[in-house]
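A single protein chain has been omitted; all remaining protein chains appear in their positions.
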Amino acid sequence: MGLWHAKNLKLRVPNAELVAVSDIDKATGIKGSKATGAPFFEDYRKMLRDVNLDAVCVVTSTDTHAPIATEAAEAGCNVFVEKPMAITVKQADRLERAVRKSDVKLQVGFMRRFDPAYAHAKKRVANGEIGKPIVFKSTSRDPFPPPVWACDPKHGGGLQIEMHAHDYDLGRWLMDSEIASAYTSAECLVFPELKRRVSDFVDNTLITLGFKNRSMGLVEGSLNARYGYDVRTEIYGTDGMIQVGSIQRAPVAVYTRRGANAETAYLGNKDVPHFAQRFGEAYLAEMVHFVETILRDLRATPSLSDGRAALNVGLAAFESTESGRLARVRA
Amino acid sequence: MGLWHAKNLKLRVPNAELVAVSDIDKATGIKGSKATGAPFFEDYRKMLRDVNLDAVCVVTSTDTHAPIATEAAEAGCNVFVEKPMAITVKQADRLERAVRKSDVKLQVGFMRRFDPAYAHAKKRVANGEIGKPIVFKSTSRDPFPPPVWACDPKHGGGLQIEMHAHDYDLGRWLMDSEIASAYTSAECLVFPELKRRVSDFVDNTLITLGFKNRSMGLVEGSLNARYGYDVRTEIYGTDGMIQVGSIQRAPVAVYTRRGANAETAYLGNKDVPHFAQRFGEAYLAEMVHFVETILRDLRATPSLSDGRAALNVGLAAFESTESGRLARVRA
Amino acid sequence: MGLWHAKNLKLRVPNAELVAVSDIDKATGIKGSKATGAPFFEDYRKMLRDVNLDAVCVVTSTDTHAPIATEAAEAGCNVFVEKPMAITVKQADRLERAVRKSDVKLQVGFMRRFDPAYAHAKKRVANGEIGKPIVFKSTSRDPFPPPVWACDPKHGGGLQIEMHAHDYDLGRWLMDSEIASAYTSAECLVFPELKRRVSDFVDNTLITLGFKNRSMGLVEGSLNARYGYDVRTEIYGTDGMIQVGSIQRAPVAVYTRRGANAETAYLGNKDVPHFAQRFGEAYLAEMVHFVETILRDLRATPSLSDGRAALNVGLAAFESTESGRLARVRA
Partner (left out) sequence: MGLWHAKNLKLRVPNAELVAVSDIDKATGIKGSKATGAPFFEDYRKMLRDVNLDAVCVVTSTDTHAPIATEAAEAGCNVFVEKPMAITVKQADRLERAVRKSDVKLQVGFMRRFDPAYAHAKKRVANGEIGKPIVFKSTSRDPFPPPVWACDPKHGGGLQIEMHAHDYDLGRWLMDSEIASAYTSAECLVFPELKRRVSDFVDNTLITLGFKNRSMGLVEGSLNARYGYDVRTEIYGTDGMIQVGSIQRAPVAVYTRRGANAETAYLGNKDVPHFAQRFGEAYLAEMVHFVETILRDLRATPSLSDGRAALNVGLAAFESTESGRLARVRA
């Protein structure tokens, strides 16, 4: 993912110059350096110190997002940080202090807001075409589980905190209301071997959300969508409904004696990860936006408070998993 | 709805003879009599006594389903009863005793099982094509609210008990597991005037189900689908997914400067109610099945215990609405 | 097909009484008689003489449509005749004289006009939603060839005259202009064994039509659509386009590692022929319309001149097949 952003910055983001790359894994870092021509730093702190940086993109393992972003902010850099922005309230507090003190910009990687389909949906909801939105439903299904470290909700991975951060953010954005409560139904049904290694591991979730304005939401996740990467959202209102997303990959269908057959989503290409295929334009657009925000001194968005709001919902969703009861979201 | 079944029995169900009709509303009853040529009885008890009936179809207001079905069974008639079969456990108990004592057959009107699309889905789930089913999602959205009496969950109407009976039955049938728990999120968001008349009234629901085998379910309902009658179901398994249902009515699309436009479901026809348009074949097929079951002495299905199971889930869903907590389903 | 119409008349057409059936094949006729309760006549002439008939439905082999319809008209009966209404201009002339002389009504079996999807398309074209229609495209693909006698264009079968009669009629109706010329490209590519028995046999066609108002048309046919019965139409205008028809049978899709799979059209049901599944409602609606036309003394439609127009296009399409050149349609 870091390489993906780096290539975009190198090749496709206007007015951006990629001046350095860093990675905890030396081989990966050198690969990134070769691909982009930017010098490699084994120690990101040395990079922050020695290179004259306007901005830093933090695309690391989940639990280090906030700490590294904090250091970058303290070094005076504007910061793009992947989601989830933080995995504890304490992390988020520290990051916020650093950003304020240094007066830098911070953008969170909720790239779905930059996807043409989601952006179009937002526009039509805002136009009032479906009346007042009252039910939000979002499905995020991955074709296979992430690395083990990313499976543990307590360390900021897991469906409740890491994966569904996108869905919480979409909910707040599209429904134009904060999320006040979460009730989670979650199970490990498919990968018992991961459950043995991570006690809080779940591979399938159904999370009911209560919005402040009494609208309702349902976030659904899975790590075993064998048919492909499946991200779909439905916004239902007093006067209509909007559906976003499709399971079909390309506009091709084959009709034979066995019925109609269409390729499903985004598993065929070895070189490009499934999410980068579906959201390739959005990953580029969010980075273009980040650079413009800095150059034209605009308000950063999705903002630190957006990142914090999604974190709070994730923490409530995880709390509800543990307690079996409705959990209030920290305001 | 009664008239619909009566016409099917008169015209389209082989080996059935419609010999009498009854209705609490005289005008409706006489209309039905005229349409079918069958004599009208103001008093259904007189009909049960005086006419030589093999079977009775009970298509009355929700709270009278079980009492009338019980009387019919006591009179020695085989019984087809609309869903929900009963609205209290006591009603169901009495009905069961009468059916056993008279040794008659009882079929519940879960007609979706007879819809070609749902039947096809069941077959492919049973074939193992999606592996083990682990998540069940069912949407039932009506284009407008029912009469007031049918809006009150305490009297057997309402989304939780009456409308979603179909969804609970689909869940049990397609997932091949009993439902053990329900957590309900439900609100009155669109029709406050109905809330003033029925204190338990809700118009939008999100109900999380827990199956005995740890699979999960989500049932979603609404009474304000302005775009049409919207019934869709998704069964997600360890190896794939099946989607049933479509929002588009007929295969016509119009493309202009304003984009693509397609007719949505089932609101155009003044003569035929929306559900009868979508499920016309299924309403006929369940009645054909009922008559065959009697003539060939087969096991009735969907059975009394299917009706009871859906009732128990509905009662738990309503209990959860009141308590704000997970409710166990009576075994 | 005759049995299909007979059952509709017996069971589902209001104000119609089926009083007699006749068939050249005794077994088929007796089967129809049993299914409907109407007495069977081996000799249709005896039926025309002895039974007091208001109307007759002619659903026989193609070359006898017009002769029998003529006799029925001469006997003073209103006539419903399957398409093509006639296979020669002489047949059509005689039929027209008989209909005029007896002053009876004649309706041709262009049932697609009664299909909800086509009717909706017609309405939206007429509303001007796509501007002026300028290109008409119609695909008619059968899943397998008809009986040998129906394969011979010279005896009124074949794609050019029998099968595409529907498409020519749709073209005239939807484009609101007569067809002036036809250029046919047609080949026997799949069933050489039929070509050996019928020298003019073709199994695939592409027929370019020229309308009087300079609009253009393309009619395409095949007898080897292994994936199912495929009837689709596109009307393209100066301001938009309308598509009618779908290849998918029921709203069910299965998603697995092998992609998305949907049932294609109308081959599964052994009891009901594919066209009756797709156009079941339309077959009923045209018969309801026929009976209403008689009872309320309305103008018959699709009319004798509609039947004649489709015949003339078919004859030109066949002439073009033989000559390899554009053929003018007889005015």
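Going by the order they are written in, the chains are A, B and C; count residues from 1 in each one.
The rule we apply is simple: a contact is a pair of C-beta atoms (placed from the backbone, for glycine too) under 8 Å apart; a residue touches a chain by one contact, two chains touch by 3 or more.
Everything quoted here is computed from the prediction, not taken from an experiment.
**Q** Per the definition of touch given earlier, which of C:E220, C:E263 or C:D306 contacts the omitted chain?
**A** Per the contact definition at the top, the residue touching the missing chain is C:E220.
**Q** I'm checking contacts with the chain that's been left out. Which of A:R12, A:K90, A:R197 or A:R214 qualifies?
**A** Missing-chain contact among the listed residues: A:R12.
**Q** Tell me which of C:F80, C:Y236 or C:F275 is the one touching the absent chain.
**A** The single option touching the absent chain is C:Y236.
**Q** Where the complex has a chain not shown, which of A:I179, A:L223 or A:V244 is the residue touching it?
**A** That would be A:V244, which touches the missing chain.
**Q** Which listed residue, A:A117, A:A165 or A:L326, touches the chain dropped from view?
**A** A:A117
**Q** For chain A, enumerate the residues touching the unshown chain of the complex.
**A** Within chain A, the residues that touch the unshown chain are 11-12, 116-117, 120-121, 124, 129-130, 239-246, 250-257, 263.
**Q** Quickly run down the residues of chain C that touch the omitted chain.
**A** Against the left-out chain, chain C lists 131, 134-135, 137, 141, 183, 185, 187, 189-190, 204, 206, 208, 210, 214-218, 220, 222, 224-227, 230, 236, 238-241, 324-326.
**Q** Applying the definition given at the start, please give the residues of chain B touching the unseen chain.
**A** Touching the chain left out of view, chain B contributes residues 226-228, 247-248, 255-264.
The criterion applied here is as follows: only the chains that are shown with their structure count from here on.
**Q** Same or different interface residues for chain B and chain C, judged by whether over half of the residue numbers are used by both?
**A** same
**Q** Using the mean of all protein Cα atoms as the middle point, what chain has its own Cα mean nearest that point?
**A** Chain B is the most central one.
**Q** Rounded to the nearest 5 degrees, what angle rotates chain A onto chain C on CA?
**A** Copies differ by a rotation of 180 degrees.
**Q** What's the distance between the Cα centroids of chain B and chain C, rounded to whole Å?
**A** 39
**Q** From the mean C-alpha coordinate of chain A to that of chain C, what's the distance rounded to whole Å?
**A** 56
**Q** Give the residues of chain A touching no fewer than two other chains, as numbers and ranges.
**A** Chain A, residues with two or more chain partners: 226-227.
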